[in-house]
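Each remark here refers to the structure printed beneath this line.
The complex appears here minus one protein chain, its other protein chains still in place.
Naming follows writing order (A, B and C), and every chain is counted from residue 1.
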Amino acid sequence: MTESKPPQNDRETLHVGRVAAWRTAAVRSSYVAAVFIALVALLLLWDFSGRLVKDPLDSDAYRQLRGQLAGSPGDAALRETIRAEDRRLREDYFRQRRFTRTGAWLALAGAVVLLVSAKAAVTLQRKLPAPLPAAPPDDRETRESNAARWTVAGLGIALVGAAVLLRCTIRTELASVTAAGSPGESSVAPKVDPAAAGPPPTAAASTGAPSAALPSAEEIAANWPRFRGPGGLGIAPAMDLPAAWDAESGEGICWKAPVSLPGNSSPIVWGDRLFLTGADEQRRVVLCYDAAEGKQLWETAIPATPESEGKVPELSEDTGFAAPTPVTDGLRVYAMFANGDVAAVDFEGKLVWTKGLGIPKNIYGHASSPAMWRDRVIVQFDQATPKDQLSRLIALDAATGETVWSTPREVANSWPSPIVIDHEGSQQIIACSDPFVIAYNPADGKEIWRCKCLRQDVGPSPTYADGILYVTSEFPQMTAIRPSGTGDITDNDEYVLWIAEDNLPDTCSPLATARHVYVLASYGYLTCYDAKSGELRWEWESDDSYTSSPTMVGDLIYVFGLETCAVISPGGEGAETVGKGTLGEECLTTPAVHGGRMFIRGKEHLFCIGKK
Amino acid sequence: MTNQPAVRPAGLGVIVVVATAALVAGLAVWLIDRSGGSGHRLPEKFVYQIDKYKQIDPGLLAYEEVFCFDSGLKDASAVAIGLEDRIFAAGDRSIRIFDSRGGRLAAIELAARPSCLAVAPADHPQAGRVFVGLGDQIGVFSGEGQPLASWPPLGEKAILTSIALAEADVFAADAGQARVHRLSLEGDVLGAIGGQRGGRGWAPFAVPSPFFDVAMHPDGWLRVVNPGALRVEAYSFEGNLQLFWGEGGARIDGFFGCCNPANIAVLPDGRFVTAEKGLVRVKIYSADGQFESVVAGPETFGAAAGAVNESLSDHEYTAVDVAVDGKGRVVVLDLTTAKIHGFQTKAGSGESEAADGSR
Amino acid sequence: MRRPLGILFATALLGLLAAGAGAQDLLSRPEIDGHATPTAEFPEPRSASLEYGDVAVLALALGLSVYLALVRRSRRGLFLLAIGSLAYFGFYRQGCVCAIGSIQNVALALSDSSYGVSLAILAFFALPLVATLFFGRTFCAAVCPLGAIQELFALRPVKVPPWLDQALGLAPYVYLGAAVVYAATGTAFIICEYDPFVAFFRLSGSANMLIVGACFLVIGLFIGRPYCRYLCPYGALLKPLSRLSRWHVRIPPEECINCRLCEDSCPYGAIRPPTVKQSVADRKATRLRLVLLLALSPLIVAATGWAGRGLGVPLARLHPESQLAERVRLEETGQVEGTTDASDAFYSTGRPRQELYAAALALHERFAVAGMLLGGWVALVIAVKLIHTNLHRQRTEYSAERGNCVSCGRCFWYCPAEQARLGLIENVDVVVKRPAAEKGES
Partner (left out) sequence: MTSATNRQDRRQFLGGGARTVGAMALAGFSGFLAGRSGKAEETVWQIDPDVCTTCGNCATYCVLDESAVKAVQCFDLCAMCDPCPGYFDLSHQERTTAAENQLCPTGAVLRTFIAEQAGVPRFEYYIEEKDCIGCGKCVEGCAMMNGSLYLQVRHDRCVNCNQCAIAIACPSQAFRRVPASQPYLMKKKALAATQRRGS
C-alpha cells in the first residue's frame, strides 16, 4: 500500500500527502490501541484467573490464624493479627472487584480508539479499484453451484453422522426403568414353583425318586399344596366365592367339621383331599378330609422319633405344637411339628417315614412350614441366637426322609416359611431370619446371596412377584430385592430396590402382585405399597387384630382377623371393604383356596366357605 | 496494486488465524459449565461448614436405638410417656397412644392442633390424666381419652409449648408471652414466672422461636429453658430463680444457635435429656448441668432420616421432642419425620432383650 | 424506585398461608419501645413502560435505516446509525431485548400457553421481519447491535470461497431449529445463553463466553459478520423474507454499466456477477438433477425425520429434569458415588423417584418428537439448498443477492455511477474509460 500511483498534479500530491500523514497517524494509533487492549485484557485475565483459583478471602494464612485461635482462645495479640489480616483481605477483595470493573471500561475505551483509528486507516487507504480487462464470459454460477452441491451434501452427511454419534454415545440410564416396569404389569397370576416342568436334574435322579410321578407345574398351580398355596404367595385365580358368610346362620358356609387336635397350621388341598395337622403335648396327627363334604377320611398319629422321645419343647401358647402347615407333592403329605419331627404320610394315611431334627431352641416354638422343591422337602430350622450356630436349612428326600443336604445358617430363631422361586431361570430357596434373608441353591444348598435387612423376631414369610422379592419384619423395614445378585447385597442399590417402614407386620406375610405389595399389620392396618417404588399408596384400617396372612383371590383380598374376615377390593387409591364373614370362633390361620371354595381353620372347627 | 479489490482472497496467515480462533471459540463453548454441577464453586470461606459439627464422636454416644416406628402423624408436635410406659404422640388433631413396639393402642381426637402435652405419672394424685396444650389453652382428658375439662385461654398471645406437672400444680410454658403460667389442678391461674410484663419473682425469658420447655425435677424445683440465653434455669414455684446452667456454642457440650435447647426431659435420677433444634442433637447432662454423653446426633433425625422440608433450606422445624420412660429409655419424636425413636444406654441393652422376650 | 415491602405482597399469596405448617406458632418479633421495625428495601425492576420506549427506538432505527439505505444511499449514515444502535441496544440496554432472542420467547409462547410473551418482545420479533419483507435486511445493516459490532470489526475482509459459504450458510437454520426445540420444550434459551457479544455489552460475563466473543471479533476482522452469516438464527428467518422484498438496495443508483468495479467490494459475498448462458450439457445435467432432487426430497425429509426420533435422549440431556433423572438413577443403581446439589435438593423434596423417571421418560418422548421435527427440518433445508443450486438464474448486471445482502451500503462507494451521483467524479466515463489507457502501464 506504500507504492501508490505517482501523483498526477500538485493538488493531488498535496492531498495524497495529507492523507498519507493521517493514515500513518491512524495506523499507529490503532497499533497503540491494540497493544493497550491486549495489555488490559491480559491483566484482567491474570486477575480473573487468580480470583477463580484462589479467592483472596480464602487465604491459607488466615485460616491458619483462625485455627490457632481455636487452640488458644484467650490470645489477644493473635486476635489483633486476625483482625488486621481480615481487614487486609477484605480490602483486597473489593479492590480486585474494582480493578476488574475499571479494567473492563479501559478495555472498552481502548476498543473504541482502536476501531476509530483502524476504520480511519482503512477508509483513508481505500481506493476505487481500476477495472480489470474484460474477462471472457465464464459460467461461474454453474461452477460454484457444482462445488456447493458437494459441500452442502457433505455438511448434510456430517450432520447425520453427528446425530448418529450423539445417539450412540448418549444413552439413558432410565432405559432399565421402563424395561422393569412394563412386563407382567397386568398379570397377577402367581409364578409357580418350577417343579417338574423341565427334565429332572441328575441330583434328583440319584435319589431314586420316581421322577415321572412328580407333579407338573400346572398340577401344583391347580392345587393348594402348601402354606399360602402354590409358591407360598397367597394368590389364587378368580373364583366365585361368597362375599359374606356367617357360621352361625350357615350362610355362605358349605360345611363345618370339628378338628380333633388343636393347631395353628393351615389347611392344604390336593385334588379332593384336604390335609391338616394337629398336636398337643403328647400327640401329633395328620388329618385328611374330603374337601367336598367335609367328612374326615382318616387320621394318622405320628409317633415320636428318638430325637424327640419324651421331650417337650418350650413354646408359647400362641404358637402351639402344630404351627407348621404341611406340604404335599401329590404323593405324600409332609408334616412338621414343634418338637422338630418331620413325617411323611401317603394319601391313604399310611405313615411312610419320620425324621427327628431335634428339639428346636425356639422362644415361641417352631412355626416355619416346610416347602417342596422337586422331590425334596425343604425345612427352615432356625434356632436360638446366631452365636449358638444351631440354625440350619435342610433338604430331605421326599421318598425316604434322608437328609440330602443341610446348610448351617448364622441366624437367630425365626418363624417365616421358606419359599422357592424361579428368578430369571435361577431357582432359589428364600429363607428369612434375623438378621439376614438368604437365598440358597435348592440343588446343593449353597448360598447364592444374602441381605441384612431383618431384625429381632422375624415372622412374616417372604413373597415374590414379577421379579421382585419382598421380605419384611415388624422392625426395621420391608425390603424389595431383585434376587439377581450374589454375595452380600445389603448395601447394593442395584439389588435392594427400596425399603418401606410403615405399618409393618409381625406375623402376617406380605401379599405381592406385579403392581402392589400389601402388608397387614397385626393391629389392623392393611397397607398398600407401590411394588416398583415402594411408595405408600393407601392404608385400610380395621379394629380386629391379625395373625393370618392375607390371601388374594382374583381381584379381592381376604384378610382373616381374630373375629371377622374382611373381603377387600383394592384399588389404586384406596381399598373398599366389599364383604365380611364371621366364623363364630377365633381364627389365627391362613385359608386354602381350591375349586371355588375357601377352607379356613378356626380355633375348633374347619370351615369350607363357598356357594352351595 | 491499483487493482487491489476491497475484499481479497484469503492468505494462509488469515486462514490460520481464523481457524485457530474458530477452534478456540468452539473449545470455550464446549468447556462451558452450564449445569452448575461441576461448576466454579465458591471457595471454602463462603461455604457454611457445619458438617464438622454434625459428626458425633462415637465415644460420646452412650445410647443405642432400640426401637423406631412411625407415628403416622402428618404434623407431629409433642411426645410424652404415660402409665405403663405407653407413648403418647401429639400432632395433627389427635393424640396417638402406642406401646413401645409401635402397636397402636388408642387415639384421642381433638378439636385443635395440640402443641404440647403431659401425662400425670403413677405417683401423681391424678395418675394417668392427660393435659394437652391446645394453642392458648389447656384441655384435660382421662387416660381413656374422655374429655374432662377445658381450661380458659391463658391470654390473647399465648402459645403454649410445654406442660409440666407437680403434685398440685400445673406449669404451662407460653412462648407467645415468654412466661410460665402456674395453675392449679383445677385450672385456676395461681401465678406466672417471667413474662415481659413482669410477675411474681420477675424473671426474664428470651423466647425467639416457638420452642420453650418446662419440666419438673425430682429436687422439687421447676426447670425452665431460657432458650434465648441458651440456659436451663431452676425456679421455685413462686418464681424465684434458684440456679441455672448451660452455655451457647456449636461444640458438643454447648447449646447451638440462637435459642436452644428446644426441649428437655428429666431422667429418673435427675439427669437431663436435652434436644436441640436446627443442629439436632439429643444429649445427656448431669443434674448440675455437666455435659455427659450423646443420645443421638443429626444423622439420626430430620433430613438425614429422609424428612421432607417444606422449605428446603429451612431447618427450623428440624426439631425433636424428648421424653423419658420408666425404664430410663429416651423416647424421641422427630417432628419432621413423625417417627418415634427409642434409645437405651448401651450398657443396659441386655435388659431390654429380656423384656422383649417375655412377649 | 424503592418502596417498602409491606404493601407489596398484600394479598397475593394469602392462600399459601393455610398450607404453611406451624404458621400459627410464629412469634411476633419483640416489641421494643422507640425502635420501629425496619422495612427491607425492594428496588423495583426497570419499568415496563420503558419497554415500549425500546420498541419506539427500534421502529425509529428501522425507519432511519431504510431511509439511509434505500433513499439517501448513505453508507456514512448507516455506519453512524450502527454505532448508535450498538450504543443503545448493546451497551445501554445490555443486549437484552433483542430480536434474535425473541424467537425463543415466541416459540415458548406457542408451545406453552401459560407463558405469555409481552407485546414489546412480540414487536421486537415481528417489526424487523415486516421491514425486511418490504425493504430487505436493513435491520441487520444498522439496527441489530450484534450486526453493528461485527460491522465495525470487518476491517480487513477476505473472500470466503462460495462452496464453503454455501455450506456454512446452512448452519443458521440448524441453530434455529435447535433453538426453537429447546425454547418450545422450556429447556433453555440457547441463543441467549450462547450469545457471543452480550458479555461485551455488559462488560462482564463468564470467562468462556468472553473468549468466544473475542474469537468472533478476531474472526470478524477477516471474515465479514461471521455470526450473522454462519450462525444467526434470526438471519435465517430474514434471508427468505429479504428475497421477497419489494424494495431493496441497489448497487448502482440507476443503471448498471457492468464496469465490474464493485465485483469484490462486498465483505459478505453478496454481490453476484451477471450470468452467462449455461452450456447445453450443463443445462441438461442441471435439469436432470433437479427432477431427481424434487422427486427424492420428500423421501429424504421423511427418512431423516424418522431417524431424528432417535435423538430424543441426547436432545433431552440439556433439560434439567432429564439431567436430574439420569443422575438420580445413576445414584440409585450405585453407578456413581455420592450426590450432587441437584440430587440432594431432589431428595429433600420427597418427590418419588419413579415420578421423576416418568417425567424424564415423558420428556424423552417429547424430545423424540422434537428430534423428528428437527431432523425433518434440517433435511428440508438441505434439500431446498440443493434444489437452489440447480436453479440457474439469469442476471444481466451486478446485483446484490437479496438473501445475503445486509444492506450495509459498502458497495455504493465503489460504483462509478454512485460517485457521479454524489458529484465525486464528473461522470462515469472518467473511471470506466481509464482502464484501456492504463493497461499498458501496469
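General observations
In the analysis below, a contact is a pair of C-beta atoms (placed from the backbone, for glycine too) under 8 Å apart; a residue touches a chain by one contact, two chains touch by 3 or more.
The model shown is predicted, which means the values in this text are computed figures rather than measured ones.
Within the full complex, the chain left out of the display is in contact with A, B, C.
When the omitted chain is restored, the residue from C:A171, C:V276 or C:A342 that touches it is C:A342.
Of the options C:A56, C:L244, C:A362 or C:V430, the residue whose C-beta touches the omitted chain is C:L244.
Residue positions on chain C in contact with the hidden chain: 1, 5-6, 8-9, 12-14, 16-17, 19-20, 23, 26-30, 32-35, 37-40, 42-46, 48, 51, 94, 96-98, 101, 104-106, 109-110, 113, 115-120, 122, 125-126, 129-130, 133-134, 188-190, 192-193, 198-199, 202, 204-206, 241, 244-246, 320, 340-342, 344-346, 348, in rising order.
Although one chain is not drawn, its touching partners on chain B can still be listed: residues 33-37, 39-42, 45-50, 52-53, 178, 196, 204-206, 208-209, 228-230, 248, 250, 256-259, 277-279, 310-316. Taking the whole complex into account, chain A touches the unshown chain at residues 57, 66, 69-70, 73, 79, 82-83, 86-87, 90, 93-94, 97, 100-101.
By our rule, only the chains that are shown with their structure count from here on.
Counting C-beta pairs in contact across B-C and across A-C shows that the higher total falls to A-C.
Annotation: 33 Å between the Cα-based centres of chain A and chain B. Centre to centre, using the average C-alpha position, chain B and chain C are separated by 55 Å.
With centres set at the average Cα position, the gap from chain A to chain C is 48 Å. Across the assembly, chain B contributes residues 2-3, 5-6 that each touch 2 or more other chains.
Contacts with at least two other chains are made by residues 264, 414, 438 of chain C.
Contacts from chain A toward chain C in the complex involve residues 41, 45, 48-49, 52, 100-101, 104-105, 108, 115, 118-119, 122, 126, 128-134, 137-142, 144-156, 159-160, 163, 166-167, 169-174, 176-178, 492-494, 530, 532-533, 535.
Interface residues of chain C, counted against chain B in their complex, comprise 20-22, 24-28, 157-160, 188, 193-194, 196, 206, 208-209, 211-212, 215-216, 218-219, 222-224, 263-267, 269, 320, 323, 340-342, 345, 347-350, 410, 414, 438, 442. Touching chain A in their complex are the following residues of chain B: 1-6, 40, 43-46, 67-70, 72, 101-104, 339, 356-357, 359.
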